[in-house]
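In this view, the complex is presented without one of its protein chains, the others remaining in place.
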Amino acid sequence: MMTILTETAAADATSSVLAARKAHNAKLSANADKKRAVWFPIAFLAALLVLPALQFTGNYNYVLHLVLFTACYVTMASGWNILGGFTGYISLGHNVFFAIGGYFAGMIFARYGISTIILAPFAGLLCAFVGYLIGSVTLKTRGPSFIISSLALVMIARILFDHWQFVGGANGVALKSNDLSVEWAKLPYYYAFVILAAFSVWASYKIKHSKLGLGLRAISKDEIKAESAGIDTRTYKVLAFAVSGAFVGMAGAIWGEYLTYIRPNIFLIILVSVNMVLMCILGGKGTIAGPVIGAILIIAFNELFVATLGASELNILATGVLMVVVLLFFPLGIVGTLARHHRLPRILNWD
Amino acid sequence: MEQIVQTLILGIALGGVFALMGSGLSLVFGVMRIVNLAHPSLIIAGAYVTYWGFKLWGIDPLVMLPIAAIILAAIGVILYKLVFEKEAKSAKYSEMTVLLTFATAMIVEGALGGMFTNTQRVTSPDYATDAIFFGNVFIPTGQLYAGLASLVIIGALALFLKHSRFGNAIRATTQNRDAAELLGVNVNFVGIMSFAIGIGLAGAAGSLVSFVFSFFPAKHWEWIAVLMSLVVLGGMGSILGTVLASFMLSIVAAFVGAYFGSTWSSMTFFLALFLILLVRPQGLFGEKPELA
Amino acid sequence: MSQLLEVTSLTAGYDDGPAILDGAHLTIEPGKVHCIIGPNGAGKSTLLKAICGMLKIRQGDVKFKGESLKGLRPDQILRKGICFVPQERALFPKMTVRENLRMGGYSLADKSGLERAIDEIEERFPILRERRDQHAGTMSGGQQQTLAMARTLIIRPEIVMLDEPSLGLAPKIVHEMFGIMKMMASEGITILLVEQNALMGLKNSDWGVVLDLGKTLFEGPAPEVLADPRIQELYLGGKKAA
Amino acid sequence: MLKVNGLCKYFGGIKAVDGCTFNVDRGSITALIGPNGAGKTTAFNCISRTAAPTKGEVWLDGERIDHLRPHKITQRGLSRTFQISRNLADMTVLENVICQSKIGGWRDLMKPAMSTQEIDKAMGILDFLGITRIAYEDGSNLSYGQKKLMDLAALLMSDPKIILLDEPAGGVNPTLLEEIVGHIRKLNDQGMTVLIVEHNMDLIMRLSHRIVVMAQGKVIAEGEPAEIREDPLVLDAYLGGVLEDAA
Partner (left out) sequence: QEGPIKIGASLPLTGNFSVAGSKHQQGYELCVGLINERGGILGRQVELIVSDNRSDPATAINQYERFINVDGVEAVYGTFSSRLTFPVASILAKNGFVHPVPAGGALRIYTQGHKNIFYFQPNAAEYVGASLAGVLKDLVPADAAPKSAAIISADDFFANGVWSGLMGEKVMDPADGSEVADLAPGYLADNGIEVVFSEKWPEEGFSDWLNLANRVKQSGPDMIIGLTASAEEAVQLTRAFKTVRAEADLVYLSQGTQAEFAEGTGESSNGILIHTSWHKDAPFEGLLGGEPFSNADYVAAHQAAYGAVPDEDSAIPFAVCQGIEQAMIGAGSTDNAAMGTWLSGRSKDDPVRSILGRFNWDDTGLPADKPFLMTQWNGGELQFVYPTDEFEGVNPMTYPKGSF
């Protein structure tokens, strides 16, 4: 029984154990350094900005449409991520902001002909304000109750918009399409969305790495601890709600004009808000690249299933199965799970 | 006066059905922390089972109820094994399940659509469109039977959970999985069984729904928000709360529908949810959140 | 010397993380009180968790009465007679005190004596009777610890593993608790205990084990451990205790 | 500096804290002891406002704080630890610690989350507590004692005027404890006021200037360590005659 002790005793137990512990420490703190490739998102953005040049060689409207559509969802998902990912409040009601942004800009566009691209920032401000109001009420609840209250919010908004005759009620309003020729008609919206998406990614990076972001992440883990650490949880949360609402609202503003049609069930259907949530979760909630990757993948899957399986319930079934599989094998989302296992390629580390 | 009584009866009648639809959801959340967005789609699966039993062999929906419950419970076991078992230990379980169940709902919808097409169905036993009249006031028999059946089922379930050894094990596992395991509970088995019970309830509810509402595979989207608001209003996980919330809201909705117009009646559910959350964020029977 | 439980060069860790235990060994003799000490994060709790089946054993083996426990689930290991009270107080926060005690008897094949056993326990710990209908989660830290300890008395296993049982208990209660432990030992229940209150722990046990960096550094009779100056300096609070 | 006046907290029929009154002098180390369930933690909760007191007053530096939200209290310089450690999962220990550093007003919100100075300071504290090696570990993957230490580190990060420690020694290795005791003394010498709940009598007797004894929600004795040691009431209710052993 005494063997070990006598052995170590010979070599001065105290200092050797201390040395071993120190070496161990050094090794552990060594894997802490992180590297990321900033050039990649920038190059990616640049590529997107010159992509429309394709139009000189033929009709690539569909490609542009897909990129634009994806950029729209990147904006929304990144916005959602600020509340859902950083702060941990899963909202299924963010399409309310989509609708408010869309109607605000859409109606002004319809009546006064001011482009929604110019109106988008104002729509964002309006949504931030509304988000601030709504957030002060709903953020009192937490967890599943919050999720469901956000769902209720959509329902209420839906019923109200459906009955508001000034904006066409349930039937909606048709907006004029622009006068550009077919090849170029999409360009204004394309650039607006790509820039908006880039802005939202940049902004969420900034937020995540700020005091606000740190506070939000603390809130998502343990609100009581955060509060007693001196974080004004209520203000932080409401702020996060407002900011994330603003992004979704800006996307909505332009989306209406692009579709040339606004009506409640373009914006206020579960599919829209669920898409935002799914994209974030699939890509990795709380990460910067997550919403982007999620948006690209989900839209790609959608296209793939519709194109290959054609039209059938199979399409829904396959989407469901795919989601389950991804969730089971990437429980933290693709970016999150890879990062956890130190397998995240550097180009996807935007955090 | 007569119309007030009538509206009240109709509200209660609808509440009984919602109570069973919501309580399975509430149970699965209460004991398993699974926010089961697939619940309504499984209710529809139960309704299909009942529908075909009635259509092919003329079996009364109320007789089909236990059969549908068992079949759905079996589906629940398979679902749990395939989808939820792996994640059950994870700390993010509750949040993950929101998405997993959402995906499950899509799978169920897709599968049902593939098998039964999107045509809407309804089982029509005679009592489904009958009513007992007292002078000018009537009680719709379909909803009456459905309500009674659901109260019996819910009552039996509540007693079982509160007093049986297995019920205790279920609650223990929910509250502290590790501790339950250390005390000799086979937590995985408990997980499977309680999920099966929850889904079985969806099957039972489906049987009742099959003659009260008409249904098709995609119909579940319409129910999810309503059922969820019942569950939140009652206090997440409290079955009693869900039942009371179902009756209260259905009655209020009936009055709103009768006196302010039908368009506003479905808004009642959501508005009430909102108002209640304002004054009592934990719902009627939920536990107070920690931070005062 | 007959060995009840034998742990040989055990390697284990959490999920797919690094190995926290790296060659720990341990032998446990029936009817005695064993005390494991070591700095924070040494792997003491991890060792107990590996023994009771909460963690996967990567290498090495755990033998109970000569039979390997590898691959068994905690509930199966409990039925073999090893009971574990973790550091984080394995209580059911939203069940009443009485229900918590009742859950203690969940694994008993024979339920007839359960209610009486619970009554006896309440006799011994009056606070549990007083609060029998309070939710366990709302009890004070020390009360929770008392409840967790008391619950193991219902199971009456062959080995009880306690992870820092004195944690958060008032001195008077700590004293009582070590008394109970001695009594359990005298009734033939083997005890394996992890203690940061090392002086107290070692004084009340027969056998001492020192664990650091996932390895067993030393094991020997408790008084010997207590007396060793190096161990005192490294793990027992240094000069002061000497 | 801290004045607690007639503080009460009832949970239904249970009077966890029942008219508790005591003062903590500036620059002192005051210990709050008492049997399990005496209401010490609840009193802490009411002071730091993580629970709303049923009635009573709490004054900090001549200002009433029992209606303020917890973060306001923290910002006024009162920080606490939790008996059962609360940590932020999925955030590294470093982030857990830096989370608690002070921020000014609105303008600070968009400042970088972790400035170099803050990291240096945090690493210094971690180093002092001997847990540098887990600086990048997930806050929830810690041993019990490590969590306690992390809490302590976070507390020190905010440079509080007064700290409330709820059983800081529980589950901490004695060797390390010695160092922590030394550090608390040092902080105290620099002017930090300390209110500490602990069951380790040895530590209390060595560290504290004054002791407040609670039982069943009320203060039953108050005084110098030497007095308390002799108080028969305390001996009976709390120490059970074991003090001699330990000391």
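Per-chain residue numbering starts at 1, and chain names A, B, C and D are given in the order in which the chains are listed.
Please note the rule applied: contacts are C-beta pairs under 8 Å (C-beta built on N, C-alpha and C of every residue); 3 or more make two chains touch, one makes a residue touch a chain.
As the structure is a computational prediction, the values presented were derived from the model and not from experiment.
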Which displayed chains the unshown chain touches: A, B
Among B:Phe216, B:Phe247 or B:Phe274, the residue in touch with the chain that has been omitted: B:Phe216
Contact with the hidden chain (one of B:Leu10, B:Ala47 or B:Ala196): B:Leu10
Options B:Pro61, B:Gly76, B:Gly142 or B:Gly167, residue touching the unrepresented chain: B:Gly142
Touching the absent chain when the full complex is considered, from A:Gly88, A:Gly124, A:Gly172 or A:Gly230: A:Gly172
Options A:Thr75, A:Ser204 or A:Asn315, residue touching the unrepresented chain: A:Asn315
Where the unshown chain meets chain B, residue by residue: 3, 6-7, 10, 13-14, 109-110, 113, 117-122, 124, 128-131, 133, 138, 140, 142-143, 213-214, 216-218, 222-223, 225-226, 253-254, 257-258, 261-263, 265-266
Residue ranges of chain A at the interface with the undisplayed chain: 59-63, 65-66, 69, 110-111, 155, 158-159, 162-163, 165-177, 182, 185, 255, 259-261, 263, 265-266, 269, 271, 302-303, 306-307, 310-313, 315-316
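In this text, only the chains that are shown with their structure count from here on.
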Chain whose average C-alpha position is farthest from chain B's own: D
Centroid spacing, where centroids are CA-atom means, of chain A and chain D in whole angstrom: 39
Whole-Å separation of chain centres (CA-atom averages), chain C against chain D: 28
Multi-partner residues of chain D (each touching 2 or more other chains): 50, 70, 89, 134
Two or more partner chains touched - positions in chain A: 21, 24, 224, 227
Residue ranges of chain A in contact with chain B within the complex: 90, 137-138, 140-145, 147-149, 151-156, 159, 162-163, 223-224, 227, 270, 274, 277-278, 281, 312-321, 323-324, 327-328, 331-332
For the chain C and chain D complex, residues of the former touching the latter: 14, 17, 38-42, 44-46, 87-88, 127, 134, 138-143, 145-146, 164, 167-176, 196-200, 233-238, 240-241
Touching residues on chain C, where the partner in the complex is chain B: 52, 54, 73-75, 78-79, 83-86, 90-95, 99, 102-104, 106-107, 151, 155
